[in-house]
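Shown next, in structure tokens, is the structure this report addresses.
The complex appears here minus one protein chain, its other protein chains still in place.
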């Protein structure tokens, strides 16, 4: 691969990973979200599922463009295999909120970093995604906070679920930081520290202690 | 004059009820019953739709199906929040009620077999919803519900149009025409049952007297037929009904009610039945009533159990 091809490949891999997270999250928001603990939360889950699936489609199509595939885009029937296991394994409300919160937070941190770098090929494509994701983040953060402060076994179960996703997120963000091509090409700012930003944000739901330091 | 007579006269003359203190007990009970049926119908439409959601031909179709489901939950939410303002405990109603006590139509206790059936579900059952709720929107004497139905009316029309698009498109595909016909064969008469017993068998209707609805069961059934039959004829699907010029109304070509085989999802048109037996069939519930209600209640029940568990 030549110089530019390597950079574009790194960008495509990153975008496709985010698309995978969103595609599976969208699916889980439907299958598990329909069993939400109250009507408002259930309705919101179905609404957000549309958003996540729509974003996944936009990102997959962007990847087709980056790979030089012109004309009618292929139909999307599933993820490409890069989604967090903890999202794939979401099977109840607690694991859903844990995955929704940690994943959306991580993706938002990545998008904000892209915005900071302000690469012309990227900025205009992600502004709508960032704007539309904000309500998902508020929802997820509120629910994460509620579950952390609930009764009985709920807080510990939530901490356990969050732990799983947080660990996968931390590894992923660290890998992105190490992809020099993304920084040298100007897609991301130099010397970014995504993992630490993520850890700081976890304080909002009193969960920063869940991140395991290597 | 007794309160019942006063209130009936006033609502028939256009009086709008705005609160509990405008109602007598009979009005309140009729209103609550109506809203519970509406809420349950909207909410329990989701589990059957989800049985074929994964079979959506494209991601666009999937997202459209989700938009429809979101609307249905929104409509259920309207009915339940109005019930809350009338003093009903909604948490108990939604998360502690046993499956057989939910008031959704019998038709919603069945899994769908394929994406085509989702289209027919929208085209027929949402059309029934549109007819019933449109009537409420036009006539209801209960102010808070009348205002809330603006949103519902707008959205149900979109749902039934989505169903029509799915059916019309499928009828253009020789491999799918048979699926459409099979779906219509069991879902057409199901939709007619949404409108309840024939008028001649009803002694009185609190709903009509208190203007919670404006048209009778048969009139609403006719209204449904007046758009469903022409649509089906326009796309080449056979239905057991036609317009009778002499009687100036739609008539059925099979006995109605007639017996239904829930295992094979088949109407036994050679076996006429009574409305009493139909009500008995409704009370026995369809095959997936328990599973569908449990799906709705799952999250709330899991959290409730975890609250009681030790840390």
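Going in written order, the chains are labelled A and B, and every chain counts its residues from 1.
One rule holds for everything that comes next: a residue touches a chain if its C-beta (ideal position, glycine included) is under 8 Å from a C-beta of that chain, and two chains touch if they have at least 3 such contacts.
Rule of thumb we're sticking to: contacts and distances are computed from a predicted model.
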UniProt name of the unshown chain, from "Phenylacetic acid degradation B", "FAD-dependent pyridine nucleotide-disulfide oxidoreductase", "ABC transporter permease" or "Extracellular solute-binding protein"? "Phenylacetic acid degradation B"
Which residue from B:78, B:132, B:192 or B:293 sits in contact with the chain not drawn here? B:78
Given the contact definition stated above, which residue among A:43, A:87 or A:109 touches the chain not shown here? A:43
Footprint of the hidden chain on subunit A, which residues? 37-38, 40-41, 43-44, 47-48, 135, 138-139, 141-143, 146, 149-151, 154
Chain not shown, touching residues in subunit B: 3, 6-7, 10, 15, 17-24, 70, 74, 77-78, 81, 84, 87, 91-92, 95-96, 147-148, 151, 154-155, 304, 307
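By our rule, only the chains that are shown with their structure count from here on.
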Within the complex, which stretch of subunit A touches subunit B? 30-32, 34-40, 42-43, 46-47, 49-50, 53-54, 57, 75-77, 92-94, 150-157
Of subunit B, residues touching subunit A in the complex: 43, 46-47, 50, 53, 58-59, 62-63, 66-67, 69-70, 73-74, 76-77, 80, 91, 94, 295-300, 302-303, 306-311
